[in-house]
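As you look at this complex, bear in mind that one protein chain is not there, while each of the others sits in place.
Coming up: subunit A.
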Amino acid sequence: MSSSNYCQELIQDFEKALENYDNCDVIIKTGEHKELRAHSFVLRARCSYFKKALSSDWEERDDNGNYILKKPNISTEVFQLILRYLYTGVVDCDQLSKDIILQSLVAADELGLDKLIE
């Protein structure tokens, strides 16, 4: 199996994990007080902002031991896009409104996701 095939498969599996909420241990509370779910391992590995936020110095957990990650200044839609990027590296710009794209850029800057901006 070539490594590009492997990457393809890995991305698909990560996407599935995100969509199915398998073993999620992070609850993200977005601007609309909606809740998104994600995996702390992926967030830590992919973004230094989350790495700090989920570190033992700063972590917040609910009674079930899930991490609580509040991000009131980012909308659910934008956050979803960011999560998709973190899990799969893919952002599908064509189907997005200009407004959402702009918001995403601002959020990416705050979180230090320089590659997403590019």
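Convention: a residue touches a chain if its C-beta (ideal position, glycine included) is under 8 Å from a C-beta of that chain, and two chains touch if they have at least 3 such contacts; residues count from 1.
As a convention for this text, contacts and distances are computed from a predicted model.
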Answering from "ADP-ribosylation factor-like protein 2", "Cullin CUL3", "Metaxin-2" or "NADH-ubiquinone oxidoreductase chain 2": the UniProt protein name of the missing subunit is "Cullin CUL3"
Full-complex touch with the removed chain, picking from A:34, A:52 or A:115, is A:52
Touch list for subunit A against the chain that is not drawn: 48-49, 52-53, 55, 57-58, 60, 69-71, 73, 110, 112
